[in-house]
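Structure record follows, encoded as structure tokens.
Just one protein chain is left out here, and the rest sit where they should.
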Amino acid sequence: MADRITDIGPPKYDEMWPQYIKDNYGKWKYHEILEPGVLKHVTEDGFELFTVRCGGTRLMTTLHLEDICKIADQYCDGCFRFTTRNNIEFMVTDTEKLEALKKALDDNGNLPKGGTGACVTNIVHTQGWVHCHTPAIDASGPVKAVMDDLFEYWNSHKLPAQVRISLACCLNMCGAVHCSDIAILGVHRKPPVIEHSHLDKICEIPTAIASCPTAAIKPAKVDDYKSVQVNAERCMFCGNCYTMCPSMPLADAEGDGIALWVGGKVSNSRTMPMFSKLAVPYIPNEPPRWDTTVKTIRTILEAYANGANRYERMGEWINRIGWERFFEVTELEFTEHHIDDYRLAVTTWRNSTQFKF
Amino acid sequence: MADRITDIGPPKYDEMWPQYIKDNYGKWKYHEILEPGVLKHVTEDGFELFTVRCGGTRLMTTLHLEDICKIADQYCDGCFRFTTRNNIEFMVTDTEKLEALKKALDDNGNLPKGGTGACVTNIVHTQGWVHCHTPAIDASGPVKAVMDDLFEYWNSHKLPAQVRISLACCLNMCGAVHCSDIAILGVHRKPPVIEHSHLDKICEIPTAIASCPTAAIKPAKVDDYKSVQVNAERCMFCGNCYTMCPSMPLADAEGDGIALWVGGKVSNSRTMPMFSKLAVPYIPNEPPRWDTTVKTIRTILEAYANGANRYERMGEWINRIGWERFFEVTELEFTEHHIDDYRLAVTTWRNSTQFKF
Amino acid sequence: MAKMHPTPMLDELEKGPWPSFVTDIKRLAEAGKDACADLLGQLELSYKDKEGHWKHGGIVGVLGYGGGVIGRYSDVPDLFPGVEHFHTLRVNQPASKFYKTERLREVMDIWERRGSGMLNMHGSTGDMVLLGAFTEELEPIFAELTAKGWDLGGSGSALRTPACCVGKARCEWACIDTQDICYDLTMEFQDEMHRPAWPYKFKFKVDGCPNGCVASIARSDCSIIGTWKDDIRIDQEAVAAYAAGEICANGGAHGPDTKLDIQADVCDLCPTRCMSYDGKKLYIDNKECTRCMHCINLMPQALRPGTETGASILVGAKAPILEGAQMSSLIIPFIPMEAPYEEFKDFVEKMWDWWDENGKNRERIGELIQRKGLQEFLKAVELEPDPRMVKEPRYNPYIFYQEDEVPGGFERDIKEYRKRHAR
Partner (left out) sequence: MAKMHPTPMLDELEKGPWPSFVTDIKRLAEAGKDACADLLGQLELSYKDKEGHWKHGGIVGVLGYGGGVIGRYSDVPDLFPGVEHFHTLRVNQPASKFYKTERLREVMDIWERRGSGMLNMHGSTGDMVLLGAFTEELEPIFAELTAKGWDLGGSGSALRTPACCVGKARCEWACIDTQDICYDLTMEFQDEMHRPAWPYKFKFKVDGCPNGCVASIARSDCSIIGTWKDDIRIDQEAVAAYAAGEICANGGAHGPDTKLDIQADVCDLCPTRCMSYDGKKLYIDNKECTRCMHCINLMPQALRPGTETGASILVGAKAPILEGAQMSSLIIPFIPMEAPYEEFKDFVEKMWDWWDENGKNRERIGELIQRKGLQEFLKAVELEPDPRMVKEPRYNPYIFYQEDEVPGGFERDIKEYRKRHAR
């Protein structure tokens, strides 16, 4: 125990750098995207660095990672990086190596180039049925299906601006999808089913009660068990009770599915960051390829591609044309569920006569 | 009792119309402001109606009203009207009568022409110390003082756009000042003083308790009286308890005063209607002429006059330049009180790196 | 002449160019009205104390009416006996406040004889507010008023006196008959106005167009605002005249010498950017227009609202007590408004029923909608959700589903669940 190593933290960043990053740290002057997936960064001294970005599955095996390492060893001085959206970036310092690298990537077949500029880049996502205990949907499956469908937008620059799609498999939103151009969110739609026979043994009843944001949970005696009951009228299926108490699972084949949200952004470019807003409240889970979800996302994306001005993010486009037009051009249904009724709802109502017919 | 006349409603509007309004009802084609206070309306048939708008005190006597009636009798076929902001409008059908009317008004001396176009029009206001039981300030006095000072803006068209000033003497806001370019609001700053010896006789304790939006009021026994007590920490001086319970007055010479709010609007022109936002949390009551209030309003108005583009309302101007600039150009202090901490406060925080130094 | 009190502070308010209420009231005091002299006296005391001097409320009224009178007593009656009682009567104004002098003098005459002679033209809601009567005068005043064809307006938890802008009587932009709507509603709902029976007050205001000259969107539980469905009418000749500087901008609101720059002032400030000007003609992509009125305001001789007119109905404006001030929210994007306004009144009745049933004491309809959700309200008034009702859809994921929306319903069997999932 004495010589146990703890609290050493991660390797220092510069241990991971190749020499040319060390040498040019902080000296970058500008960049250019040479073609989809290929970036050039130039320093004040004219040094040039070429980056090839490849699609990452995020969920991968050491075998795939070893493939990546091999390419990095061969072309990139044994170095590469991951982006904040789980893409893989290989860097080389001259155009000859660049061409060789590109060829090697093409040959690999599992490392598609793209994800730069006005494209659909990789989908930030979460665990889904692969690892988590609270998901309403799978994560990796829908991501694969959507990226397959939108592949033409991954390795091209034909959109008006960047489109960032994110997925989170439950309302905990580990994908932090709430500020995405398009967000895919797993939602439950049934109140927890309660295991009265075990609840008191497994959970602390006061904690379970306190966990509910709408105070839907009350203590109750059921079949002589000390337990709780849920006022279904008040339940909004957030799952926080289940997080605190395993005897209250929400997952249900018919209840669960996907909600789609649109128009969020994170950058401060032009407009301030924005939340994504509800576009489609519910699409059933359709494994293995989530066809309706895939189709609906394409519909939204194409409406945006056709309607937006260049440099206009999804949310900026919608704000310009108005939500009434968004629902018109996408032919999505506007339902009562689109109307906010949570704590700040009043700020979303339209206090104006300004609207489009 | 049997022949008691009730529920007859007001005289029908057209009983009050002169012939030319009847004849041209709904036929108006356009208008022109000929000079400050003088409007011309023209019908599709080319009929012309001239309106002279005069400042109204709102609080007036039958003597003043009789003066007005006399002028109307003499020049306007015995008809005139009041505007929605308590100004007085005399109408004539030819320019000769118009000149005579204008002269008569000038001679009267108490009916200043103005209030049209890009001006400061009359201040919508409330009762104040003249009639109400809950005011923190007087109404007619501050209005008179402010209008005296801004008179040059009343009868001219030199502002970038309309400036609507309103006054309400307490948080009940009978002047509905919450959407005004400049709002003058009477505010209390001390919790109610409680008359324990009478409270239970005069008020219903549960009603008093329920009246408080922050749940600051609790039942209490004081000196053997059944009464209530107020948690001063939670009191925001709204006065709702006093409305429900006369034994809890708030008025206090040192506590009461004026808060100024800016940038609201009601029209849907260009921008959607907006709430007024806090500019100055507190200015002491300074009867008889509320000098600091008057001076501060002028400062705000002049900053607007200097800074705004033509056609830009106060709130539109501030949104363009940013609140940080508003406080800079007006030299008003930004304090903790400017930061919202009520129920929707989170929607007012700045979720962006966009700001001006 | 009444007994005048020294009013050194108020006298300061006799100075300056704006008409002085002090001078005016003094005049009537000097003509013999004790109430006027004592009001000034008491007001002077308030100026000294920096506190008002009226007692809290006081229940007074006229027989059979639950409102229309606000009771008021001086808290220093010994000093100012003329205002010991100082009740106000709210007299329902004629819609849009045109007056024949002969008719107005009916009220003035009664008020001079039986009241203080002081009044507000008008109160914030719209009434003529007769300021200051003794209790014993209330019934006689009421009798004389009604005899002459005048009635009281609303107060308390009742329908309040509806009000409207000048509308078609003198405005070219009125898309609806503001005065007729105002009058019709007032007459139809006399009972609701005079006999408070609701959770709280309720106000109608009627604006002829989105300019909002009676501020209905800020000040009424139900805002009726004129608008149109078809295209803005354009007179291209007048457009050319504006371009040539022959007609000044904004109907002269900035002086006669203010020329209009059609591109910069009109097209570039159009919030939807749906206008274009090619140097000769002005084009509007009316489908994208939100009828904000800006361009029409700036070019009244060239542009006019369309002719397929009606109203947008917005609900819920109120002052801050308790949840914070609200503006009205769009509920019916477009509704035709032809007398007798049946479709609109149907909506109103449904709205009131729901409020009546669900509203807590002193809960305005806007607050009730906030508490229950816009959805609930829409169900009650039988309207379908429409994106026009919101500025934006929800951004929180907290969607409430009803049991019947979800296949299999809400009831589940934990035993079945455990068959698939071990504990």
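Letters A, B and C mark the chains as written, and numbering starts fresh at 1 in each.
Simple rule for what comes next: contacts are C-beta pairs under 8 Å (C-beta built on N, C-alpha and C of every residue); 3 or more make two chains touch, one makes a residue touch a chain.
Quantities reported herein were computed from a predicted structural model and do not represent experimental measurements.
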From B:75, B:90, B:154 or B:275, residue that would touch the chain that is not displayed: B:275
Selected residue (touches chain absent from view) among A:80, A:304 or A:349: A:80
Full-complex contact with the absent chain, from B:21, B:194, B:208 or B:272: B:194
Chain not shown, touching residues in subunit A: 1, 4-18, 21, 25-26, 28-35, 41, 49, 51, 55-66, 69, 72-73, 78-84, 86, 91, 110-112, 116-118, 124-126, 128-135, 138, 140-141, 144-145, 147-149, 151, 154, 157-158, 162, 168, 171-176, 178-179, 210-211, 213, 238, 240, 242-243, 246, 249, 251-254, 256, 266-271, 273, 275, 285, 287-289, 310-311, 342-344
Missing-chain contacts mapped onto subunit B: 171, 173, 178, 185, 187, 189-191, 193-196, 198, 213, 232, 235-238, 246, 249, 252, 254-255, 259, 261, 264, 275-279, 281, 321-324, 326-327, 334-342, 344-346, 348-357
Contact set of subunit C toward the excluded chain (per top definition): 49, 51, 53, 55, 75-77, 320, 324-325, 395-398, 420-423
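Rule of thumb we're sticking to: only the chains that are shown with their structure count from here on.
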Far-end chain from subunit C, centres as C-alpha averages: A
Most contacted chain pair (by C-beta pair count): B-C
Distance from subunit C to subunit B - Cα centre to Cα centre, in angstrom: 13
Where subunit A and subunit B are represented by their mean Cα positions, the distance between them in whole Å: 49
Multi-chain contact residues (two or more partners), subunit A: 344, 346, 351-354
Contacts with 2+ other chains: residues of subunit C: 210, 217, 271, 291-292, 323, 327
